[in-house]
Structure formats: structure tokens, C-alpha cells
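Quick one: the structure is below, questions incoming.
Missing here: one protein chain of the complex. Every other protein chain is in place.
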């Protein structure tokens, strides 16, 4: 059902955790719904130097979290804000039909973290 | 489905034919219904000396014809008239459920033949 | 005693390649196709392959195949499935010679207030297309006419009927249970919206079948539960059965031309040899528009069940069109619809050939038949009148 890439990201996720002294934090979801994605970022010279996630959720939630973090890391704030759902899905070689519920959550959490950073540094 | 005895009578029927110079003849059925049983008898000293049948019909029609003829042969007219459906069925070790349509036809034909004989000799 | 099976319209032996395909799916690849783990996905993949095999064999798309428990359920689903989507359309058109799976589904719907027109056939069993067209009403929901008849083998002009249905914007279903594997069956060529198939008639396992439902055709299910088969047929999928069915469909398509040539040769030889050697006999059904494997003949002065049983004692398995339901010796509704005369109607035999029959079997059959007829006619009070 899931692509190889999804299962790879799911079973060997990189960048799990919370960035120390985070410059921005985003969190999406709730226990009632069954998933929570937390993304924290460290920004230096307008670049996302470190990005980490903690996710409670399904295979899609975890694999997209890992993917979003990998995609965002090293990018400029603007580049990261320009990431799309399609970027994430294509990075994962697609997601199965009917499993799109969580696919946008990780990106939402990332953008929330960036907005948090922008807001704090205004 | 059918008892051994039924299949025996059906596949090796004895006394097939028409008695020469019959003293009585009985016939039951029609082509529309799908079966016809013809029984002819020769009576001597009040005894059914010869009995024969010709039957067009199903396994039950043929096996009961053969059974009825065997049962009747050698009996007195009164004894033959006293034969019952149960006698025929028990001689055949039973008939399967739902296959009782033709079971009485052969006996009917025999009795018709005997009545024909009685009528002619009144 | 050599046993010869000539009742392939009733059911067929499962092909050994089909059995081989099924075997791993009992105790090794045994998962429930709905399960998320690898046992489940293996089963789901096997279902996908089978769905493709079935679809390919009839020129359909995999997503247009709904697996069922057999031809009977497929017929029920097709006809009853469109009813809820046709509020107010309460009229159904079918033929008088359909299989009981269609006819009894129609009577059931009649009991619920639907109206059914049963279109007559000619003496060869071909449906009266003019009457069919005239019986179309504003509230006709579906037309269901079988591709080939199971008793007499007559093949219907499905393309013509489906054209009429399309013209009037009415769903068209055909029961192709007997035609698949014997003549070409392509859903686009036939122009059908729905088509029923049964696995056990084409050397697949019993208890499996499919309904083809053309994309865009709205039907509702008749069995409710876990929403398997996209909600159209609930119940844990019979994986081993479906795998066997898929393989059987693949083989049926692959072997169609070879099989049909072989069966046609045997069929024609059997018919002509019976005519040559036995008197007072007639062929039931259409002389040329008939299935390559169907021989249905009637013999005067011999009754069906008796012939069948004597043949069986000689090791030959056939079927008859007359059956006793205790209260009456009923002639089949198909033979009655063909207006077969009284002297012939109770003496019919259906000899339906299969892939594994040989010309030797035909010889044996003719011999056994001669012996049987001779014996019964010697017993019949009618034969010498």
C-alpha cells in the first residue's frame, strides 16, 4: 500500500526531537483526533539550520513529518514557506488513495513554527 | 437417491410386454403428463397366471410397474385387488421423498386390468 | 468402468492449473485482504491480479469487476441493484427462457410491486426483439437477457438488444454464465452495462463469480456489512476461490479459439451420429446459433430421467430438461417456451461438452445412447403404436 520511501521515512525517521532553544515552534492536532505533530526550528542567517519533529500519529503523519523536516532543513525561511503539499508527496513517491488526511499536517506545523519565528523576531 | 431395489427393478425389469390374448388390460397416463403404464393379465382358475407391463415414464414408473407385476403374478384375483401402495413401496425398499407422483400409477393400471377382466367375465 | 462426464453446463472439473494456483492460498498466503499487515497485503495483491485476469478476459477494467459468490448472486445483484437507483422506474424486461436466478429474482421484485415483461422466444429459442422493443415503457428500469441459454444453448442477439436499450437509455444486463469460455464475450462488443459470470462453469472453483458493472452504472448492494468490493458486496473475500476464478478466466480466454473448435467438432459429430443411428429424434434449440458445447436432443418414447439413469449406469453423465417435483412431471420452462411437442418434451437430454472430452467420448456416448433408447423403447407402450 505505502511506497518504499514512505516506509523508510516511517521506520527510520531522522531529526526526531525538539530543537534546543528553538526559535519557533508549531503544533497541530489533538489526542481526540488521534495525532499531534510538533515541529521546532532553529534559524540562523535566515536559514533553517536545525529542524526537528515529534509526532504522535499514523504512518502518514510520521513519514510526512520526517519528510517535511528533511525538506526544510538548510532552506531559507522564504524557501521553506514556499514548500507545498505536492513537494512532500512527491518526495515520498506518493501516498495511497484515501490516506490524505494527515498529509498536510506536518507542513502546517512547519509553517506554524516559521510564523512563530517571524512573529517573535518582528 | 433411489434404493438398490428400485434401481434393480428399473434396470432389469422382468415381464415387459403385452400378454397374448389378454383377459384384461389397464392403462394409466398420457404423453402430455409424461408417462403411460400399460398392464395386461392372463387369468386362469381365478389366478393371475401371466402379467406383463409396458411403461413409458420415469424411474419410479418403471420400477413400480415391474414390482407390481411381480407382486401380482400367481396371486388370486382377490389377493391382487388387495395389494396396496405400501406393499409396492416396501417391496422396493422405499421411494425417495418427493418422488411419489408415479408410485400409484402401476397399481392403478393393474387394478384397471383386473376390473376389465371382471367386467368382461360378468 | 470408464466414466464420461458430459454435463459441463451444470458444472465443470476444476482445471489442474487452477488448483495449482489456488493451493498456496489456503495455509500459506491465507491473510484477510482487508488486513493492513503483510499477510493481508499479500492477499490483497492476489485479489488485484485476479480482478485484472477477469477484467482482461472480457475487455473490462479491473475496477468494473465485483466478486460475488457465483452466477446466481451476480444475477440477483444486477437486477435488484439498479432498482433503488430508479425511483419510480418499476418495470423490468427479461425473456421467458432466463435462468431461475433471473426469473425468481424478477418474481421476488413482482411481489414487491414491480412489473415484469417476459418476452417470448421463437421455436429455436431466439428472443422476439420486436416484442422486446415494443414492451419498453417510460418506467422501464432494466432489460436483462441472457447471452446463451443453459439448456438449449441458443445464443441471443445481444448487440442488437443492447443497442435498443441504449437508444432508450435503459440499463442492460446479460447473464453470460454459459457463454464465457465458449464464444467471445467482450463487454464493449456486446454493449452491456452489466454481465454475470460464474467460475464453476469454466473449470474454476464453485462458490465464486463476478458481476461486471460498467463505470458510471449506479447500483446498490444486496448484502450489507464491512463494505468489501467498494461497498458493493460485503463479506470477507474468498481469496483462494477468487484466485482460482481469475486463473480460470485467463485460461478460458487463452484457450477460447482452440476449445471452441474442439467442442464444435465434437458437438456436430455427436448430433449427426445421433440422427444417423437413432430414429424419432429432434434437436432442440437453434441449429447454428448455439453454444459449441451444447447438444440438446429429444427422443420419442423415452423419458428423460430414465434415459439419464440408464446412461449413468453406463458411466455417462448427462442432464435432462424434465424434472419431477412430486406433484407433476414438469417439462423445463425453456423447452415449453420453445413449444416442443408433447411426445418430445419429456424425452430431452442435454449433453454438454467440455475441454477434456474427446472424440472417443462421443463414440462411447452414441453407443450408450443407442443401447439406452433401444431398451426404453422396448418397454414403451407407445413405440409400437
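Letters A, B and C name the chains as they come in the text, with residue numbers starting at 1 for each one.
Rule of thumb we're sticking to: a contact is a pair of C-beta atoms (placed from the backbone, for glycine too) under 8 Å apart; a residue touches a chain by one contact, two chains touch by 3 or more.
Bear in mind that the values here come from a model prediction, so they are computed numbers and not experimental data.
Engineer: Hey, which of C:14, C:219, C:263 or C:278 is the one touching the hidden chain?
Structural biologist: Only one listed residue reaches the unshown chain, and that is C:14.
Engineer: Specify the residue from the set C:208, C:232, C:271 or C:329 that touches the hidden chain.
Structural biologist: The one listed residue touching the chain not shown is C:208.
Engineer: In the full complex, which of C:53, C:198, C:357 or C:372 touches the chain missing from this view?
Structural biologist: C:198
Engineer: Which residues does chain C use to touch the chain missing from this display?
Structural biologist: Counting over the whole complex, chain C touches the hidden chain at residues 3, 5, 7, 10-16, 18-19, 22, 26-28, 30-32, 34-40, 69-73, 75-76, 99-101, 104-105, 107-108, 198, 200, 205-208, 222-227, 234-241, 305, 308-309, 311-312, 317-320.
Engineer: For chain A, enumerate the residues touching the unshown chain of the complex.
Structural biologist: Where chain A meets the chain not shown: residues 2, 7, 10-11, 13, 16, 27, 31-38, 54-62, 98-102.
Operating definition for what follows: only the chains that are shown with their structure count from here on.
Engineer: Any idea how many Å lie between the Cα centroids of chain B and chain C?
Structural biologist: 41
Engineer: Can you give the whole-Å distance between the Cα centres of chain A and chain B?
Structural biologist: Computed value for the inter-centroid distance: 93 Å.
Engineer: Quick check: how many Å separate the C-alpha centres of chain A and chain C?
Structural biologist: The computed centroid separation for chain A versus chain C comes out at 57 Å.
Engineer: Can you pull out the residues of chain C that are in contact with at least two other chains?
Structural biologist: Not one residue in chain C touches at least two other chains.
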